[in-house]
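Contents: one structure, followed by commentary.
Incomplete set of chains, arranged as in the complex.
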């Protein structure tokens, strides 16, 4: 099944011409392309509304390159995350037009045909400190790849709370806020108390010894006294972007 | 400042006649009623759009009763969570019309003037097993108190995946899904893979010894292979409802 066919299915589903069951039945006929070591999922765009994401750790550079080659050939676009230096340079060489972000460790190739998704508004990525930037960049790159307008607010940790309070206007305009914070991650609670829109918090592994590689920030955010702050995995900027996308899209 | 005044503020803010800054400035003039041991927040409804929530553990029955009396007197409504037997019976006796849920350990008194909130759709609360019901009930009670239509899907854990697959229609119709699951909480990943709407997962402390009081479920959900599943604290049904409310409301 070619991607065009898949997109057509998607469109008909969105117009209500196909039930979700009918779409799933179609998918059941040809669910993936089997490379032996991986099942390349050309249907992700159908099911999730954005390009396949290739999580690189634990894969050899050859495996990543092979998967990306198939996705690119089908015009699906792709987002490689946690790509190390070697992989980033290789994808850069093999795919003209791919967007490499060294800080975020991502490589993003847009689909040949842009995916248009109706959204509620912008996703605001907020960081506590400069050391949280790599995770925030990953979140921002991924959120853009998934069709969200993205804005940024950096280095507004609560140790100097005037920096954050001065930006209440920014906070008020976002449809979804991603808070990226390490150490004790108190920023999540303060932001959660200032706004009533959804807040997705990403604990980072930034901190002295007893941060225990992000455990302190993770527990801090899970125990936020601001009700309704939700949490994703440590340093998982991509996961936060995926959550924000689920929230932000208008079906 | 009387609650009517607050609600008027809220209404004007929602109609765009007041900026958020203006509302905050008003609030700054009289932020709470000080009972000595607690600052009763009559503005919660303004800031968050739902009645004040009283978390009971660590408070004496007298303290809870005093806080609730003030909130009720002001017509604000209230939701008491984790209320033990003694507190539930006392609130039941003191507040005609209060809704007691023994399984959820909640007491809910609607505000004298119903809060109308425009929402995207219904919140679906899904449980893996019967032992997860107390947490799911707390989530459902709280979500209703915050103005969401709520539906339920119980006992669909993945050990018998046909039970879940038979309900794909239900899953497809929700605006937000709250997954409540203990043990390994695999249900979160499977649901997250089946739908593209927001999924808020609540790990529960249900399980044999190595669940370590919910740690297994918590880590399981944080590491979900389905991208964009977000997590709240262990057994925190209320927190999940608050997150779903942030997501579900329009404006």
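For clarity, chains are labelled A and B in written order, and residue numbers in each chain start from 1.
Heads up, the rule we're going with is that a residue touches a chain if its C-beta (ideal position, glycine included) is under 8 Å from a C-beta of that chain, and two chains touch if they have at least 3 such contacts.
Because the structure is predicted, anything quoted here is derived from the model rather than measured.
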Exercise for the section: If you could, jot down how many copies the complete complex is built from here, 2 of which are displayed. Expected result: 8
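Quick note on the criterion: only the chains that are shown with their structure count from here on.
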Completion exercise
Distance in whole angstrom between the CA centres of chain A and chain B is 26
Problem - Residues of chain A touching chain B in the complex - result: 20-21, 24, 47-49, 53, 168-169, 172, 196-200, 218, 222-223, 227-234, 238-239, 241-247, 249, 251
